[in-house]
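Missing here is one protein chain; the remaining ones are kept as they sit in the complex.
By letter and in written order, the chains are A, B and C; residue numbering begins at 1 in each of them.
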Amino acid sequence: MRNLVYTAIAIGVGIVVLLGYFLQFDLLVNLRIVLLEWATILVATALLIGVVNLFIVHWRKSTTDQPNRVNSIALLAGLTITLGVAGWFGPTDPYSLWIFNYILIPIEASLMGILSVVLIYAGVRLLRRKPNLLSIVFITTAVVILLMTGPLFGIDIPGLAELRIWIGKVPAVAGARGILLGVSLGIIAAGLRILIGADRPYGGN
Amino acid sequence: MDSLNILGLIFVLVFFGLMIAASVVLRQREGRKLREIPAFGRLRRAIGLAVEAGSRLHISLGRGQLLSPQSAIGYVGLSILDRIARSTSISDRPPVATAGEGSLGILSQDTQQDAAKYLGVESDPMRGRITGLTPYSYAAGTLSFIQEEDIGANLLIGSFGNEVALITDAAERRDGMTLGGTDNLTGQAVLFATAQEPLIGEETYAGGAYLGAGPMHIASLYAQDILRWVLIGLIVMGAILKLFSVL
Amino acid sequence: MNLADWIGAFLGFVLTLLVFSYLIGDNPLFRITLHMFIGVSAGFAAVVVIYNIILPRLFVPIFINNRSEQILSLFPLILAGLLFSKISPRFAFIGNLPMSYLVGVSAAAAIGGAVTGTLIPQVLASMNLFAVQSNQAFDANVGLRLVNGIIILIGTVATLAYFQFGIFSQANEKTQFQTWIDGLGQIGQVFIALTFGFLFAGILSAALTALIGRVLFLVDFIRDLLGLFLG
Partner (left out) sequence: MEKIYCPSCGKPNPIDNKFCDFCLTQFHPQEGDSADSEAPSVPGIGDNQNGLGGHESDSNVPDWLSELQQSNEMEDEKPLDSDPELGQPANAISDWMTGVSGDGEATVGEVSPAAPFLPDQGIDESQDIPHWLNDALIEEEAQDSVEDERPGEVPLGGEGRDVSQGDSSPPKISEETPGDRENAGPLAGLRGVLSAEAGAARVRKPRTYSAKLKVSTSQRAHIDLLNSLLEDEGQPQPLPQRRSISQQHVLRLGIALVLLLAILWPIVIASQEMPFPDYDEGSAEVNRLISQLPENARVLVGFDFEPGLAAELDTAAAPVFDHLLSEGALLTLISTSPSGPLLAERFIRSIKPDQELISGLEYVNLGYIPGGAVGLLSFIENPQGTIPFTIDGLSAWETEGRNGLPATTGISQITDYSMVILLVDDPDTARTWIEQLGPTITNPQVLTSFVLITSAQLEPVVRPYYESSPQPVNGLVVGLRGGAAYARIIGSDEFPGKFWDAFGMGTFVAALLILVGGLGYYVIPELSRTARGQEKVKR
C-alpha cells in the first residue's frame, strides 16, 4: 500500500513537471517552477546527507581496528577541518581559499596530470587489445589532432592544420550529433519507465 | 518556439504509447530478436565468474546531477544494480554500488534494500556507498575503493567525465573486468580507449533490457528503434525542404 | 611570499609528489592523500551548498513576513526533514516519500531537458546545414558547405542507425533491410571512432596541460626555495 503511494507521488509530480515543460499555461508553468524549486532544495539536502554518510562510514572504519583506518582518519580530518574553517569564515574567505589553493587544487590537478599517462598508456595498448578498424581510426585521428594541437616546433605540414579543423567541423560533429540523439532517445525511455512506474528506485518495489 | 514545444510533447506521447503497445505485444508473443552486444554477454559471464570466485561485483553509478538529463543514466545503472543484486545476493559476496552524488547514493541503498527484502536476507547499508561528492573526488574514492575491496568486475554505468580513466586504470591494476558506458561524450571517448568492454552512447541505456530487468526495458528498446527512424526521416525531410527553402 | 604562502606552497609541493608517486605504483601515502582530498572536497561542497541553498532558500523564507510564503516554505522544510531519516537504516523508509517526489521530478526534468535541450536543437541544426539561401551572405563557397552538410547528415544518420537494437530477420535469415542497416551501422561506427579520437586527443591535451601546470609549480617552488637559501 505504502509503495503504491510512493509510486503515485512519483508519477503524479513527474507528469505535472513534464507538462510544465511543454505547455505554457501559467498555472502549469508556475507549478513546475515551485516543484522544481523544492526538488532543488532536496537535492542540496541529499548532498548534505551524502557528506554525513561519508562521515559515518569512515568514522566506523577509523574506530574499528583495520589496516585502512589511517585513510579514514585522513578523510575525516580533511572533512572536519574544511567544514570548520570554510563553514566558520565563509567559503570565499582567505583561510578557505588557502585550503582550496594548497590542498584541493594540487591534489586534483595532479590526478588530472596522472590522467595523461593513463590515457597514453591506454592509447598504446588499444591496438593490441582490440585490433580492428575502429581502433585504427581512433588512434590515427587522436594522433593527428594531438600533433596539430601543439605548436609542433613551428613545423608546418601542409594540409594537416586544415584537416584538423575539418575533422572538428564535419565528421566529429556528425558522430557527436548521432551519439547525442541516440542518448536523448535513451534518456526519454529511462525517464518514461519511471513515469510509467516500471522502474521504482525509490524503494517502491 | 511554442510549436516546437508541442512537437516535443507529441514526440514524448508517441514514445509513451509505443512503449505501452510494445510491452503488451511482448506479453503475447516472442518479440523481435535484439542484436548482440558482446559487452553484455561478457558481463553475464563476469557475474558468474565473480560469484564462483567469491569476489565482489562493483556497480559505479557515476555523479550525474538528479535534476538534469544526466539522471537518466543513473536510473539505468540503478535498474541494473537491482537486477544483479536480486540474482547474486545468494552468493556470500553481494554486489556493492558506489555513487558520486548524494541522492544517487541514497537511491542505490534503497535499491539494495529492496533486493535484500525480495530475497529475504539482511541488507547491509554499506553496500551502497557514496565515495565522493565532486567528479574527481568521486573518482578518487572509487579508485581506492576498488583497491581496498576484492572486486571481480566493475560496471561503470552512470554519468562520468574524463576522470573515469582513473577508475578503469585502478580496476585494470587489480586485474578486474571493466564494463563502462556513460552519457557524457568525453567520458565515452575515454571509456572507448580504457574500458575492457566499452558501451557506446545509446547502448548503455539498453543495459536493463539486455540483463533482463523487465519487459518494459525491452519494450522501450522497440519504441526507441521506431522513433530512431522517425528522427532520421525528419532530419532528411527537413534537410531537403530547407535545401529548397520551403521551411 | 608570506609565511602562510610558503607553508601552503610546501604542502602543495609534497601533495603533488605524493599523488605522482602513484605513477611508480600504488602506495599507502597516495591513498592517504586521496582520502584527504575526498574529505576536503566534500567539506567545500557541503559549505557552498549550505551558504548558497540551505540557508537562503530553506530557512530565510520562514522569517519573511509574507504569510503565504512562510506556509509554502514549510513544504520543502518538511520534505528535507523526512529525507534526513535516510541517514539511519532503521528509519530510512520514512525518507522514501521525498525520494519518490525527487525521482518523479528528476525523471520529468530528464525527459524535458533531453527533448528541449538536445533532441529539438540537434535535429534543427542538422536541417539548418542545408539552409543555403538564407545565409549565402555569410560565405561564398556554398558548394563546399553543401558537401560538408551532406557528410554531416550521412554521419548523423549512420551513427543513429548503428544503435538499432531489433534485428529484422525471417527464419534466422537477415532481411535485405537488415543488411542495409548493418552497412549503415558500419559507416556510423567509423564516424563514432573519429569523434572519440578527436575528443580523446582533446582530453589528453587537457590532461597534459594539468601535468605541465603541476611540473611548473614544482620547478618554481624549488627555484624559490633555492633563491631563498642561496640569496
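Heads up, the rule we're going with is that a residue touches a chain if its C-beta (ideal position, glycine included) is under 8 Å from a C-beta of that chain, and two chains touch if they have at least 3 such contacts.
These numbers were taken from a predicted model, which means no experiment stands behind them.
Q: Who does the absent chain touch among those shown?
A: Visible chains that the missing one touches: A, B, C.
Q: For the chain that's not shown, point to the residue among B:Ala53, B:Val121 or B:Val230 touching it.
A: B:Ala53
Q: So which bits of chain C touch the chain we can't see?
A: Chain C touches the chain not shown through residues 23-25, 41, 44-45, 48-49, 51-53, 55-56, 109, 113, 116-118, 121, 125, 128, 134-135, 138, 195, 198-199, 201-206, 208-216, 219.
Q: For review purposes, identify every residue of chain B that touches the missing chain, sorted by number.
A: With respect to the unshown chain, the touching residues of chain B are 1, 26-27, 30-31, 34, 36, 38, 41-42, 44-55, 65, 67-70, 83-84, 87-88, 90-92, 133-136, 150-152, 159, 161-163, 172-176, 183-186, 189, 209, 211-215, 218.
Q: Mind pulling the chain A residues that touch the left-out chain?
A: Those residues of chain A that touch the unshown chain are 33, 36-37, 39-40, 43-44, 47, 90-92, 96-97, 100-101, 104-105, 108-109, 111-112, 116-117, 120-121, 123-132, 139, 142-143, 146-147, 149-154, 168-169, 172-173, 176-177.
Heads up, the rule we're going with is that only the chains that are shown with their structure count from here on.
Q: Hey, how far is the Cα centre of chain A from the one of chain C, in Å?
A: Roughly 4 Å, centre to centre.
Q: Which whole number of Å gives the spacing of the CA centres of chain B and chain C?
A: Distance between chain centres: 16 Å.
Q: What's the distance between the Cα centroids of chain A and chain B, rounded to whole Å?
A: So the centroids are 14 Å from each other.
Q: For chain B, give me the residues that contact two or more of the other chains.
A: 5, 8, 12, 66-67, 69, 72, 75, 103, 106-107, 110, 113, 131-133, 136-137, 140, 144, 162, 185, 188, 190, 192-193, 200-202, 206, 221, 224, 228, 231
Q: Which positions in chain C touch two or more other chains at once?
A: Counting only residues that touch two or more other chains, chain C contributes 31, 34-35, 37-38, 41-42, 45-46, 83, 86, 92, 96, 99, 102-103, 105-107, 109-111, 113-116, 118-119, 123, 126, 153, 156-157, 160, 162-163, 192-193, 195-197, 199-200, 202-203, 206-207.
Q: Which residues of chain C touch chain B in their complex?
A: Answer in residue numbers: 26, 31, 34-35, 37-38, 41-42, 45-46, 83, 86, 89, 92, 95-96, 99, 102-103, 105-107, 109-111, 113-120, 123-124, 126-134, 149, 153, 156-157, 160-169, 192-193, 195-197, 199-200, 202-203, 206-207.
Q: Using the touch rule from the top, collect the residues of chain B that touch chain C in their complex.
A: 4-5, 7-8, 11-12, 31-35, 66-72, 75, 103, 106-107, 109-110, 113, 123, 125, 131-134, 136-137, 140-141, 143-144, 147, 162, 173, 185-186, 188-190, 192-193, 200-203, 206, 209, 221-222, 224-225, 228, 231-232, 234-236, 238-243, 245, 247
Q: What residues of chain A sit close enough to touch chain B in their complex?
A: 18-19, 21-24, 36, 39-40, 42-43, 45-51, 53-54, 57, 68, 71, 108, 111-112, 114-115, 118-119, 121-123, 126, 129, 138, 176, 178-196, 198-199, 201-203, 205
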